[in-house]
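Heads up, one of the protein chains got dropped from this complex, but the rest are sitting where they should.
The first chain written gets the first letter, and so on, giving A, B and C; residue counts start at 1 in each chain.
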Amino acid sequence: MAGNSIGSAFRLTTFGESHGPSMGGIIDGTPAGLTLDLDRIQEELGRRRPGQSELTTQRNEDDQVTFLSGLFEGKTTGTPIGFLVPNGDAKSEDYSHLKDRYRPSHADYTYDAKYGIRDHRGGGRASARETVSRVVAGAIARQLLEQMHPSSPAPEVGAYVERVQDIGMATPPQFYDRSRVDASPTRCPEPETASRMAIRIADVRNAGDTLGGSLVIVAKNMPAGWGEPVFDKLQADLAKALWSLPAVKGMEIGSGFSGTLMKGSEHNDIFVHDEKGMGTQTNRSGGIQGGISNGENLTIRIAFKPVATIVQSQDTVDKTGDSVRVKGKGRHDPCVLPRAVPLAEAMVLLVLADHALRQRSARL
Amino acid sequence: MAGNSIGSAFRLTTFGESHGPSMGGIIDGTPAGLTLDLDRIQEELGRRRPGQSELTTQRNEDDQVTFLSGLFEGKTTGTPIGFLVPNGDAKSEDYSHLKDRYRPSHADYTYDAKYGIRDHRGGGRASARETVSRVVAGAIARQLLEQMHPSSPAPEVGAYVERVQDIGMATPPQFYDRSRVDASPTRCPEPETASRMAIRIADVRNAGDTLGGSLVIVAKNMPAGWGEPVFDKLQADLAKALWSLPAVKGMEIGSGFSGTLMKGSEHNDIFVHDEKGMGTQTNRSGGIQGGISNGENLTIRIAFKPVATIVQSQDTVDKTGDSVRVKGKGRHDPCVLPRAVPLAEAMVLLVLADHALRQRSARL
Amino acid sequence: MAGNSIGSAFRLTTFGESHGPSMGGIIDGTPAGLTLDLDRIQEELGRRRPGQSELTTQRNEDDQVTFLSGLFEGKTTGTPIGFLVPNGDAKSEDYSHLKDRYRPSHADYTYDAKYGIRDHRGGGRASARETVSRVVAGAIARQLLEQMHPSSPAPEVGAYVERVQDIGMATPPQFYDRSRVDASPTRCPEPETASRMAIRIADVRNAGDTLGGSLVIVAKNMPAGWGEPVFDKLQADLAKALWSLPAVKGMEIGSGFSGTLMKGSEHNDIFVHDEKGMGTQTNRSGGIQGGISNGENLTIRIAFKPVATIVQSQDTVDKTGDSVRVKGKGRHDPCVLPRAVPLAEAMVLLVLADHALRQRSARL
Partner (left out) sequence: MAGNSIGSAFRLTTFGESHGPSMGGIIDGTPAGLTLDLDRIQEELGRRRPGQSELTTQRNEDDQVTFLSGLFEGKTTGTPIGFLVPNGDAKSEDYSHLKDRYRPSHADYTYDAKYGIRDHRGGGRASARETVSRVVAGAIARQLLEQMHPSSPAPEVGAYVERVQDIGMATPPQFYDRSRVDASPTRCPEPETASRMAIRIADVRNAGDTLGGSLVIVAKNMPAGWGEPVFDKLQADLAKALWSLPAVKGMEIGSGFSGTLMKGSEHNDIFVHDEKGMGTQTNRSGGIQGGISNGENLTIRIAFKPVATIVQSQDTVDKTGDSVRVKGKGRHDPCVLPRAVPLAEAMVLLVLADHALRQRSARL
């Protein structure tokens, strides 16, 4: 009943603590015959890598993934894919002062409450370092989706930073090519907004403080028919996957909260059928109706709270309940949004790969 | 790989179409020895029942649940609980004109796209009628949570309507007793706001249109320690459960989207330890840190889009792609929020009961 | 973590106690578009039905299955199939003397030890009556296997009684048509052996005693490629399914225990390739190699112990540990083998249907 696996047909199980020897995982359910481009997997890891820009933590990790099984002469064999991403630059001494202290809005206290024991170094299992394994699996899911239906345009998943604190894009959610997203270290595809974000992040970092914001994730070239009502509706599995990321506090699909201000007659997406096939005039549904994809773009927004680790002294208590103060000494991101882009993409890719395979059982 | 089960240790599997003979399900994993108060289960069904007020659909269903197994002399035996809720007042002829037409923002098209065949009567499996089985299971989960730890105050889950379209409460999320929530058919606990909501709903219904809005769900008396990182974090399982409800388009936990406007130094919840034990000064985390409950109230907000069925003529296409018009003839809610209150409670209760049992394996 | 579900892609969940109102279940994962012949399902239930011959229990049950969902105009819709088989002829008073007494080699004591509470009437959940739901699902699995690959001969699963106590067939395991198996109420396809079995069963019944024996199950027209190493190997899932039947004490696949007397050079199955394609000269592997079907017939043997309920007085203890005597008063089979034939077929069919669907994800 532990919870370190995700997916049914395409299933990832992960392990690893922030300051242990290695992160890693097992992907079970990759169909045989997939040609894996390992450089592209490494490239995704590079997008998540700490130290990639001045806006991120300065922990320095190579994040080289090693595959231990499931591949033969460049192709998947249908057997489980075991992989490792070693931890290199862990500085556990940065954390010794936190052994018995509960950092505000971290998982220190809850891990103790649950397990009665805790690897406190670098946040242990609760560290966002854990997400490195998700990126590996997501990168494989991406290639799987590309190769599953070679005759149709493959589903593509792209995320970007839409807003940092109150600095946001005015443009509604849409798909942006990665080159535009990655043009700025903020991963905001609008250059002017991106510049303002970068300045804000730098300012706040210099003040020893942190920021939150929102991401948009869009999947285009979606086939209709993915999703398994009533409990594994596509949006339900997407929600679970995305809410399993650290620091997520909000999520919207399609019209989201603002759609609740409309009337039904205004909100409904009218079906049209033209030379491109079935579609809808608007996409307030966000690409899903009744828990099943309708062929329109998936559009999702998620909110990340400001990073809990700040380089300021804060009140808290220790294990015995005594009042103490803590101050972040580790290397942390002032704003998690830019590095969360590949994480969010990975989680959506994992869900889509899973449902692409599950859909194979839907009809006789 | 179909998706009609939810939960691991406390697991619900459901079946049933809107106009079939019966809805029902099986609950597997209820511990033996639970004294079930069947009247209270029926009472929960009454809160969801169509036709309970002028603000809801006029479909008239008794919604009497029949238990077929798993109980002996008033107690659970540890064996699976099978149950039925028969469909009485189905008027399938209301739907014959929709056999080959895709209603905008419904699941008609996507079910056809997925399965190639569809029970079109009353929305079939995609009808919100399906949620009746969730309420039965949620009512059992509620009693399970009450009886599991008789020496501590039991976790309580309560939801209410916070906003209908732009008519909302100013008060921040908190726990309200059911008597206050159910005092108005809108299930908004603030009488003045509730009155304005009721008028708006009546107006919009008379215009053949529909509304959306937002719910708040609060769980109090939460123990610390529930949740299974990294994929079955408490918020992830809550998200999956809630997003599996029809018409959900948004969700927030704790500070949600608005929390992203704060800095870390403002957002962090400071720990305090007093005679009541460990706690936090604020609850921007919404009762969960690192995927595990911290003992503070769970606070969740979900957004429901305006109901898709409107009594107005709309453009759409039929199965062959030809342009047609449809107009709702069935009996539908003008605003799903009041009846969604027991649904949202049920989904949260199912997740909490599951994690309460899963937590039993966390320590030696 | 209760255990009332079986299968991954084709999944059965059951409920029901022997003397409760109804048995039943939910099948989740039947692909859409399957044309279900309900008469054939009822026919399978007839083969399991108590009272079908003088050799079985005289409990008189119609065993009419009612489907509540998942079907539309004679076809499956891909949504879960809920079904009931009501209990008609329960005589609970036959069991009142057993309320606190533990019948030897029954589940009375272990259910109490596990759950602390027990529906003692007719064996409750531990009664073989529970298997009626398996037969319903197995009958659907059979039709699924027939219709999944219309161009090839469909896999067929047939079982028969090979031995009752020491009265056995000399012929090695092979596929027999149902007409030959069902020609005798013993379900032994060799008439002369069947006659001797029938006499033995009648004799032993008259003495208030019971018998065991062995069944053979053969699946022919098997495709190569089914099975999911390393833990869900085809034989592992078959073993789990068959060992979940009441009274099973032994199982063999292919050469079984006797194969262990051979040397590798004698035991190996030599591959041949001819106009019918790939095959093996012998089939000591029983149709499975490395956990995956190889296209040869599945051949399985299972042993059923003598029925535990005897109409003789036996020593035992009651709930408080005091010595008491019990004597069977209910209506029971003197030999479970004939009625176990459809059960064994059902379990193998459930596993094959599950793996047929799982195989759809094996390749890109």
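Note that in this section a residue touches a chain if its C-beta (ideal position, glycine included) is under 8 Å from a C-beta of that chain, and two chains touch if they have at least 3 such contacts.
Quantities reported herein were computed from a predicted structural model and do not represent experimental measurements.
K.L.:
Going by the stated contact criterion, tell me the shown chains that border the hidden chain.
P.N.:
A, B, C
K.L.:
With the missing chain put back, one of C:Gln52, C:Gln147 or C:Gln165 would touch it. Which one?
P.N.:
Considering all chains, including the one not shown, the answer is C:Gln165.
K.L.:
Take the complete complex as the reference. Which residues in chain C touch the chain that isn't displayed?
P.N.:
Touching the chain left out of view, chain C contributes residues 1-6, 8-9, 14, 102, 104-107, 109-111, 113-116, 125-126, 130, 163, 165-166, 204, 209-214, 224-233, 235-244, 246, 248-257, 259-273, 278, 280, 284-286, 288-295, 303-310, 312, 314-317, 321-323, 357-359, 361-363.
K.L.:
Could you list which residues of chain B touch the chain missing from the display?
P.N.:
1, 8-9, 29, 31-34, 78-79, 144, 147-148, 229, 357, 360-364
K.L.:
For the chain that got dropped from the picture, name the residues of chain A it touches.
P.N.:
Looking at chain A, the ones touching the missing chain are residues 1-5, 8-9, 11, 13-17, 20-26, 28-29, 32-33, 66, 68-70, 72, 75-82, 84, 114-119, 124-125, 357.
Just so we're on the same page, only the chains that are shown with their structure count from here on.
K.L.:
For copies chain A and chain B, work out whether under half or over half of the interface numbers are shared, and give different or same accordingly.
P.N.:
same
K.L.:
Could you work out how far chain B has to rotate to sit on chain C, using CA atoms and steps of 5 degrees?
P.N.:
180
K.L.:
If you average the CA atoms of chain B and of chain C, how many Å lie between those two points?
P.N.:
Going by mean C-alpha positions, chain B sits 39 Å from chain C.
K.L.:
Counting only residues that touch at least 2 other chains, which ones in chain C make the list?
P.N.:
Residues 1, 8-9, 29, 32-33, 78-79, 357 of chain C touch two or more partner chains.
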